[in-house]
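Of the protein chains in this complex, all but one are displayed in their positions.
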Amino acid sequence: MNPTTVQTPTTVRLADIHKSFGKQEVLRGIDLEARDGDVISIIGSSGSGKSTLLRCIPFLEIPDQGEVTVGDETIVLTGAAHRFSRVERQKIRRLRGQIGFVFQSFNLWPHMTALQNVMEVPLHVQGRPRAECREEAEAMLAKVGLADKRDAWPAHLSGGQQQRVAIARALASRPRALLFDEPTSALDPELVGEVLRVIRALAEEGRTMLIVTHEMAFAREVSNHAIYLHEGRIEEAGPPQQVFLDPVSERCRRFVRGQAGPVD
Amino acid sequence: MDLAFIAEVFPKLLAGLPLTLSLAVLSLSGGAVLALMLSGLRASSWLGAQFANFYVYIFRGTPLLIQIFLIYYGLAQFPALRHSLLWPLLREPYVCAVLALMLNDAAYTSEILRGGLRAVPSGAIEAAKVAGMSRPTMLRRIVLPLAFRQALPAYGAEVTSMVKATSLASVVTLMEVTGLARAEVSQSYRAIEVFLCAAVIYLVLVTLITRLVHWLEARLSTHRSPALDRSPA
Partner (left out) sequence: MGEAFTLLGFGPEGWGHALLTAGLTTLAVSACAFACGLVLGTLCAWAKIAGPPVLRRAADIYGVVLRGIPDLLVIYLFYFGGRQIVTAIANQFGHTGPVEISGFVAGSLAIGLISGAAQAEVLRGAFHAIPPGTLEAARVTGMRRWTMFRRIIAPQALRTALPGLGNQWQSVIKESALVSVTGLVETLRAVSVAANSTELPFLFFLAGGAIYLAITTVSGLVFRFAEWRAMRGQPAMRVGG
C-alpha cells in the first residue's frame, strides 16, 4: 500500500471482511494491508465501522466472512455461523500474541500496579524470564515517560497516564503491529497531547501501527497511509496528503473539513 | 420412593403448619416493634445508640439456638425467677421460643431499617425541609416510605429466614413441622422421605412469601421505571 516500501513484508492483511450485528451490516467487504513500518490512520464518522474493523483484527469481534492475516497466521471465515475448532482457537491466540492493542478506555487491570500491568503478558502469557520481563517493562514505562509511576495503582493515575501505561503494556509483548482504538477519545482535552506525543514517537521508530482516531491533524502528520470509512466501506484511501487535503470523494472532503475545524 | 408412605406422612406434618406460622408471625411482629424501638433509641442519644449497637452486636454475633437455650434452660437457674409470677409463662417452650426468635429478629431488622434510612437521599429531605414540612410529617410522608421501599428486599429475606428459623423451636420440644418430622422419623426410621416432605412444606411456604415480596416490590417501585409511565394509558 505504501508505494515507497513495496518490498517490506506484510504485517496485517484483511481481505473482504464482512460483519453484521443482527440486521445491521457494519462492515461490507473491507480490504486492507499494512506492511512492515506502515502507519495507517483510519477515520470516519461514528458508526462508520472503523472501531469494529480494528476489533476484527484480534477477533474481539468475529468477522462473518473474510480473511485475517497477522504475521504468519491467517484465519479464513466462511459464514456467519462459524464455530472455531481447537486448532483455529490456538491460531487466534497466536495471532493475538503478535499484536498490541490500545483501548479507548485504557482497560488497565485495576488490581495490578503500573509495572505489574506491563509485566503481566510477557511473564504469564509468553513465559519469559522474570528478570528480563522486569527490565523490559521498566524500559517501556520509561519510554512513555512514567518511570516514576511504576508502583502506582491505575486508580491513582490520570487518564493520560493510564493510557500511556496501556501503551507500554501493549509494547511489552513485542508485537509486530500496534492497534490503537481511539486512544485519546476518553481523555480530557489537556491530557490528549501527552498521549499523542508517545504515539508519534513510536511512529518515528518505524513501528507498524493502525490508528483509529478523530485527531485529524495528528493523523495526517503521523501516518503514511489513510483510510476513510463510510457505512462499512472504504470510501477513500491513499497517502494522507490526498485523503486529508484533496480527497476524491466529496463526502470525505466534507468529513475532513468538518472535523479539522478552521485551523487547517 | 414409597408414595403411599409419603401420602400418609404429608398430612401429619401439615398439622404442624399452624404452629410454625404462629411462631413466625408473632416473632416477626414483636421483632418489628422492637426494631423500631431500637431505631428510636439509636436516634435519641449517644448512650441509646451505644446500647442499640451493643444489642445488635450480641444478637447477631451468637447462634440463635444458644439464645433459645439461654432463655428456655438458662432462666431456670435463678430461684427468684422460678418463684415469680412470670414463671408459668417462662416455663412454656412456646413463650421462650417466641421470645428468643423475636429478640433475634429485632437485631437483624433494626440493621435493615438502618440501611433503609441511610439510603434516603439527602436531597429528598432537603426538599421537604424547604417546603416547610414539619419533622413528623417529613418522617411519615417522605423518609419512612422511601426507607421502606429501599429496605423491602432485605426485609423480605429476613421474613423467609425467620420462617425457616422457627424450625429451631422443635429443639425445645415444640411440635411444629420440623418437630413432627423428627418424631415421625424416630418411629419409622425413614429419615429421607419424612424430612424431604417437611422440606417441601417449607419450600412452598418460602416461595409464596418470596413471590409476595416481589409483587410488593414491583408495586412500590413503579416510580422507578419511566418505561411504564410512557406506555399508553
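Letters A and B name the chains as they come in the text, with residue numbers starting at 1 for each one.
Just so it is clear, a contact is a pair of C-beta atoms (placed from the backbone, for glycine too) under 8 Å apart; a residue touches a chain by one contact, two chains touch by 3 or more.
Remember, it's a predicted structure, so these values are computed and weren't measured experimentally.
Touched by the hidden chain within the whole complex are the displayed chains A, B. Interface note for the absent chain: among B:Ala43, B:Leu89, B:Ala127 or B:Leu203, the touching residue is B:Leu203. Check A:Leu14, A:Leu53 or A:Val121 against the missing chain and you find that the one touching it is A:Val121.
Chain A meets the missing chain through residues 58, 60, 92-97, 99, 101, 103, 105-111, 113, 120-121, 124-125, 152-153, 155-156, 166, 173. The missing chain lies against chain B, touching residues 58, 61-67, 69-70, 73-78, 160, 164-168, 170-171, 178, 181-182, 185, 189-192, 195-196, 198-199, 202-203, 205-207.
By definition in this document, only the chains that are shown with their structure count from here on.
Inter-chain centre distance (chain A to chain B, centres taken as mean C-alpha positions): 57 Å.
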